[in-house]
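Here's the structure we're looking at; comments come further down.
Of the protein chains in this complex, all but one are displayed in their positions.
In this document, chain identifiers A and B correspond to the written order of the chains, with residue numbering beginning at 1 in each.
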Amino acid sequence: MQNGTSVHMRQRDLSPWPNYDAAVLGYRNYWQPVTWSRKIGKKPVKFNLLGEPIMFHRDNGKVYAFLDLCPHRGVPLSIGRQEFPGTWTCRYHGWTFDNETGVLRAAFTDGPDSPICGKVSMRTYPVEERAGLVWIWMGSEAPSVPVEEDIPVEFLSEGAIIVGRMTERKGNWRYAAENGFDEGHAKYLHRYGALQTLFRALPAWSMRRGGPIMDGPWLARPPDYEGYQGDFPGLGVWPHKIPWYKKVPKRRPQTSASAAVAKRPNAVPRGTSIRLPNLLCSNPGSRSGIHFEWYVPTDAHNHRYLQFLVVHGGMGENIAHHLRYWLRERWMFHVQFNNQDAWMVELMPESGPERLYRPDASITGWRKLGQRARGQEAPVPADDEAPAAPEPEPVLAGDRV
Amino acid sequence: MQNGTSVHMRQRDLSPWPNYDAAVLGYRNYWQPVTWSRKIGKKPVKFNLLGEPIMFHRDNGKVYAFLDLCPHRGVPLSIGRQEFPGTWTCRYHGWTFDNETGVLRAAFTDGPDSPICGKVSMRTYPVEERAGLVWIWMGSEAPSVPVEEDIPVEFLSEGAIIVGRMTERKGNWRYAAENGFDEGHAKYLHRYGALQTLFRALPAWSMRRGGPIMDGPWLARPPDYEGYQGDFPGLGVWPHKIPWYKKVPKRRPQTSASAAVAKRPNAVPRGTSIRLPNLLCSNPGSRSGIHFEWYVPTDAHNHRYLQFLVVHGGMGENIAHHLRYWLRERWMFHVQFNNQDAWMVELMPESGPERLYRPDASITGWRKLGQRARGQEAPVPADDEAPAAPEPEPVLAGDRV
Partner (left out) sequence: MQNGTSVHMRQRDLSPWPNYDAAVLGYRNYWQPVTWSRKIGKKPVKFNLLGEPIMFHRDNGKVYAFLDLCPHRGVPLSIGRQEFPGTWTCRYHGWTFDNETGVLRAAFTDGPDSPICGKVSMRTYPVEERAGLVWIWMGSEAPSVPVEEDIPVEFLSEGAIIVGRMTERKGNWRYAAENGFDEGHAKYLHRYGALQTLFRALPAWSMRRGGPIMDGPWLARPPDYEGYQGDFPGLGVWPHKIPWYKKVPKRRPQTSASAAVAKRPNAVPRGTSIRLPNLLCSNPGSRSGIHFEWYVPTDAHNHRYLQFLVVHGGMGENIAHHLRYWLRERWMFHVQFNNQDAWMVELMPESGPERLYRPDASITGWRKLGQRARGQEAPVPADDEAPAAPEPEPVLAGDRV
């Protein structure tokens, strides 16, 4: 019999993680990537970042970023012009600002003696270029760390070969990040309709005793083992057999990634990991490279999605990596596979139901990490060492594998 | 002389009828029609109903309705799949719910021992199929009446031949219902531009001493007489003569429909009548059949409009009714004529002026009927026996015919 009584659905509630709850527009005290260096030239380019309109342009070889609002009347500076080197002039009244300091140096339409010069500034942001990318600091104070501290070592180390794709996606950045670090979805969502998983025996679930762990700046949750097929009570065997799948063990033990692989300091662990402010890494340990993706908030409802596939090597590997990327990985992985993620993030309601299950310890661990966000460090809830348990019931806490 | 003083316009105010005022999204404790039975198959179909997204699908011959939100992360269940008979699986993480009870039976990506099984439910709704249509119960309690109680007997009696049309229309459902039961508009709005009234002598007004009356579940307001042409003080004779109109009496007395026609219990009265939750009937007593229309709220600003034309008979009448409908009635009546109503409902502001006149006693009677809505019965204002008079002046109260 169908049951007509209303099932009260638990609503998503981020209040146990105050920093994360407040970070609708992201964490500000970090260097965040914007675009390829080669995309910024003399002509201004505008991006919405962390809820603010920002204009970028390059002058005398250096990239500058301004809040795209003239303090005089509020029109965008990005429709402006360069009248003199080292300055930028608003298109409306000819207010001319210093690229470096932001200070008003001339208001042409008030004559050479205009008393307002030096008394007004536009808002500027520190910008750096590294690894072929433009990085911005949007904290309210001057940068507290060098840009290198927020860039994965894999981008900066010798021989790094970086390819990727940048798009604007719908949905608050946090749900994109949660989707990325969510252990469970990959094993179901991507099972159907993605070329990348068509001929691969995909694990059906993974198990881990204990919560996620920190590995340098990275938060990871390496599984103890992965299950490939199971007999689900009252239903039957799942996944259904697929003829061309090679035979796999029902369970495959996993070496704890963080412990086993000898690696340089701060290098990404094997498997999937995430770090502040909004960077996910997937390191399969295969020849195709390490995948990184940033979810840079643009506004409360959209984010900028920067995907990279990074390998290291010389000229030969450089050519091979570009070929692999443009012939296969880009279309199969960065477009088709990741579009399934975008599909979910778009569909996830900004306020809606939420009832977490055991694998979501990765999500609650990530939310908790926000309490350690740079420049706004705050107490972490007491159950920090235990697997994240946002609910009183033993649904998440009990790990009875 | 033109007058420039501001005429204060009385605003629409539903507060004298609290149930109706609150029913922005409809009355819930009723069976309401959704679509043709034949439209629901294995593939999920989604409708917004009474402000909620509902997914319908058919499994093993039976129709099921679920709230289209997975309790885990809030994505729509309607993008899901069937992995095992009698269940439905969310596309995101493989949460698998029981069709009948809504209870979570497996979370594939947490393995066969997932402790969350049995602890979470999706919201399900009772569904029935009758008269070739799917009916849903969206009350918060289990159904308090069998589905037959909310279906007009004309749909259920032997030999019923039902044809019709279903569309989504703009405007809150209440203004569609008011337009439907509104006596006055038909005599002016549909006079021009509708083929159906082109060669017919349309009454210009109708008169009734007293308010609307209940006839079984139906609220009706049968007129005492109808006027066909009048001399309007200071203006002249109206309607203007139309050459091809046959000569008609200036007034034609009407037999009170509810009293005169011998009919089965709960059968619809002659003329126009309305019943809860949102069903209008127009019974002209002619061969073309009885017209029914439901205004099922989809959200606060739109409704689902289900139009039917019902006759009774055998095989021959069945063929004749389909021919009449598809060759004439559908286009002339359900499309062109009723589109004039849709035009008004779309134009009527959701908050705007309202100043009722004598014929609007039908509208206030219908608003008042909401006080008797099933499961939320509430006191009815004291003037219940008198013609509805929402205003202190004698504009509506005085019936000086």
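Convention: a residue touches a chain if its C-beta (ideal position, glycine included) is under 8 Å from a C-beta of that chain, and two chains touch if they have at least 3 such contacts.
Predicted model, so just to flag it, every value in this text is computed and none were measured.
Only one residue from A:17, A:30, A:56 or A:125 touches the chain missing from this view: A:125. Only one of A:15, A:140 or A:351 touches the chain withheld from this view, namely A:140. Within chain B, the residues in touch with the undisplayed chain are 1-7, 9-10, 12, 182-185, 187-189, 192, 204-205, 207, 227, 230-236, 238-240, 344, 347-349, 352-359, 393-395, 398, 400-401.
In the full complex, chain A makes contact with the omitted chain through residues 64, 69-76, 79, 81, 83-84, 87, 91-96, 100-102, 105-117, 119-127, 137, 139-143.
What we mean here is this: only the chains that are shown with their structure count from here on.
Centre-to-centre separation between chain A and chain B, using Cα means, comes to 49 Å.
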